[in-house]
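I'd like to ask some things about the structure below.
Heads up, one of the protein chains got dropped from this complex, but the rest are sitting where they should.
Labels for the chains are A, B and C, by order of writing; each one numbers its residues from 1.
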Amino acid sequence: MPNNKIFIGVIGAGVCSDEVSRLAGDVGEGIAKAGAVLVCGGMGGVMEAACKGAKRQNGVTVGILPGTDKGQANAFVDYPISTGLGEGRNLLVVRNSDAIIALPGEFGTLSEIAFSLRMGKPIVGLSTWQVSDKIIQAKNAAEAVSIALDRAKASRSES
Amino acid sequence: MPNNKIFIGVIGAGVCSDEVSRLAGDVGEGIAKAGAVLVCGGMGGVMEAACKGAKRQNGVTVGILPGTDKGQANAFVDYPISTGLGEGRNLLVVRNSDAIIALPGEFGTLSEIAFSLRMGKPIVGLSTWQVSDKIIQAKNAAEAVSIALDRAKASRSES
Amino acid sequence: MPNNKIFIGVIGAGVCSDEVSRLAGDVGEGIAKAGAVLVCGGMGGVMEAACKGAKRQNGVTVGILPGTDKGQANAFVDYPISTGLGEGRNLLVVRNSDAIIALPGEFGTLSEIAFSLRMGKPIVGLSTWQVSDKIIQAKNAAEAVSIALDRAKASRSES
Partner (left out) sequence: MPNNKIFIGVIGAGVCSDEVSRLAGDVGEGIAKAGAVLVCGGMGGVMEAACKGAKRQNGVTVGILPGTDKGQANAFVDYPISTGLGEGRNLLVVRNSDAIIALPGEFGTLSEIAFSLRMGKPIVGLSTWQVSDKIIQAKNAAEAVSIALDRAKASRSES
């Protein structure tokens, strides 16, 4: 049953500080260690750091790109999906995640948080937009991954 | 030069109170009186009230719908555009607006506010999500329409 | 009941001969005279000629654009809808038409014909791709418009 894989989305800024990059890398590692697939927007910053972290643990990474050219993907994306939807691909990142971990980001990240909340997807926040108390606050990468996996599995067993 | 029409987007909840409905109606009237086209998501609540207001002043209304059935549109939409994009149509509402007036809404509205900010579109807030100081606060419908029109015209002349 | 307007889609090449341009212009005039809204991809060639024809009869034209810039629309589009979906907008042209008139075109036109047939939309062909006997052949612009309107009305009353 290959479709039973858990997909965890990681969202955040396309350009980020070293500190946020380390945080994203730890999140990516945690997702990979748990055997889940990491989904993201496939570009730089938080997305690249998370994918790089996942690949350190031989995880699998999917990058859902805004453009039509797969060359847009960062070097740690295993399966780049080009959409040609521009910012509309943000919605697809969310749709393809069983749970989302949100790191610091700007308005693109905010749009993804809004869609997650709109769809009732489990969402864990790490120092990000706190626009709703439905965003579960995590203290660190390990906790964020642990909560995201639990919620993802719970939402799978419900449906 | 028919393409020179100004399009003002109105965003907000699909179900709303009478008070918000009156506010949306006043916004719609103001847009129509100014000769601008009202763009929205075409459904109920704020969208319907705004369209109804615009039609009281013989304005023109465009509703960009989530589904594939134009019957989804409220009765005050002149030009229903069915997209089949689901929530992805929120992005099209923003893309098709020269400026946006945001009324109270939930996470769908928040996604539209996020996209507006992401694209650098002028956005005026009326008692809505205050997630950025780039959202210009208006005290009432008349002021919101006036600011939105000014900013829309300014952004047209820049480009 | 503003949503009861009939929308007739006109599809065809973005660059075309004078002969095809005249044909498209006649189709546009016919749609406008009948009081229907002309929907198209909003660009040049067949699309522009059809819109120009419709405007000669004070018709209303909607152009569903591939890009994010309304400036892409030809000068005879009343309501440009920018999608940012690239060729994906072809699907929206079809979705927004109660019936389609297909003129000569290339592979983009073929994709629209395929979607029309896939969705079971009435489609009338004027010297275009004859990939299915479900495409109703018309001898001239007047006949194409007449058939398209009849089928559009019939499909409305069914649903």
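Basically, a residue touches a chain if its C-beta (ideal position, glycine included) is under 8 Å from a C-beta of that chain, and two chains touch if they have at least 3 such contacts.
No experiment lies behind these values; they were computed from the predicted model shown.
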Touched by the hidden chain, restricted to displayed chains: A, B, C
Touch with the omitted chain, as defined above, among A:Ala50, A:Leu92, A:Leu110 or A:Ile123: A:Leu92
Touch criterion as defined above, residue of B:Gly25, B:Gly41, B:Gly88 or B:Gly125 at the omitted chain: B:Gly88
Which residue of C:Val15, C:Val131 or C:Ala154 touches the chain not shown here: C:Val131
Residues in subunit B touching the chain absent from view: 68, 84-88
Those residues of subunit A which, in the complete complex, touch the missing chain: 1-3, 5, 37, 55, 61-62, 64, 68, 70-71, 73, 75-84, 91-92, 95-96, 159
Residues of subunit C (touch criterion as defined above) contacting the omitted chain: 85-88, 91, 106-108, 110-111, 113-115, 117-119, 129, 131-132
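Basically, only the chains that are shown with their structure count from here on.
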Rigid-body rotation angle, subunit C and subunit A, from Cα fit (steps of 5°): 180
Interface residue overlap between copies subunit B and subunit C, same or different (over half shared): same
CA centroid of subunit A to CA centroid of subunit B, Å: 30
Centroid distance [mean C-alpha coordinates] between subunit C and subunit A, Å: 41
Separation of subunit B from subunit C, taking each centre as the mean of its C-alpha atoms, in whole Å: 27
For subunit C, residues contacting two or more additional chains: 68, 84
